[in-house]
Structure formats: structure tokens, C-alpha cells
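Here the complex is missing a single protein chain, while all its other protein chains stay put.
Up next is chain A:
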Amino acid sequence: MNILGKLLPTTIDFITYRSFSMTVPLYHLQKVSRVHVVDNSKLALDGNVYKRMPRIIHCYKKNNNLTRTRLTAGLGDKVLLAIKGQMKKAIIVGCQQRIRKPNVPQFDKNNVVLIDDDGNPIGTRILAPIPAFFRTRGDLAKIAAIATTFV
């Protein structure tokens, strides 16, 4: 293969083997990630239909060794969203990221549930299935309370 590479011109050389590496897409949720709100609150219903999809502006994470520009959020983390021109806090309820833990599912969409500053969800019902570990974690119990189905 190498001998062949030397004989052929450099353009074909580039095609036969990649000179850059590619990682699997990571699907982290971070700033500017577009997100789907699965509440039944009015803001959620309007926000999903608004001209711009709800987006994460900030991730609140307790123990992060990451720099500010690389703040990522996953299942169960609190984030700050921009919905319909407003800022609102939310908790991530479904993630496209593949998490290698037992019984943690992967979702087809990045789902989010709106909460107020105290941590109480704004809506009265959640329209999508929620990971089962929300029941056991104390800070997510309020969201588990209004959930319909668990995965």
C-alpha cells in the first residue's frame, strides 16, 4: 500500500487513506444544542412551535473539570434554555447520547422538562417516557411524580 502511495500522485494518496481521524459523533448536550420540551405547560407547547427550537444556553453541573466552553449536560442535569425569547431552567429527561450504564436507555430525541427556580416542574404531565433512575434520585423525584411512563 505504501509503495503504491509513492508511485501515485498525492491527490489519490489522500483519497486512499484518510489523513485525519474521525471520532464517533458524541451527542453531548451543550450550549446551543437544540432540544425538545416534553411538558404540557403552555410555554412548552408554544416553544416547540416557535420560529426557533428551544436551545440550551448554559449547563449547570456541580463537579465539572471541564472548561467553561465545554460544559456538557446529560440525563438528569439542569440546564438553562432559551424558549420563545425567554430564559427558563429545565432538566434533561432524554438524551441521544449512548450512555454505557445498565438499564439506561437511549432516546431518539433530546427531551427536556421545564422547571422553575425552586426545581418544581411547570407543567402537570410529561408526555414522553422517562428513565427509571429518576425515581431513585432525590432531586429528580418531583419530575418522576408527574411522569406517565418509565423506561
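The criterion applied here is as follows: a residue touches a chain if its C-beta (ideal position, glycine included) is under 8 Å from a C-beta of that chain, and two chains touch if they have at least 3 such contacts; residues count from 1.
Operating definition for what follows: contacts and distances are computed from a predicted model.
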Undepicted complex member, UniProt protein name, chosen from "Queuine tRNA-ribosyltransferase catalytic subunit 1", "rRNA-processing protein EBP2", "4'-phosphopantetheine phosphatase" or "Large ribosomal subunit protein eL24": "Large ribosomal subunit protein eL24"
Candidates A:R34, A:R98 or A:R125 - the one touching the absent chain: A:R98
Residues of chain A in contact with the chain not shown: 94, 98, 102-109, 127-129, 149, 151
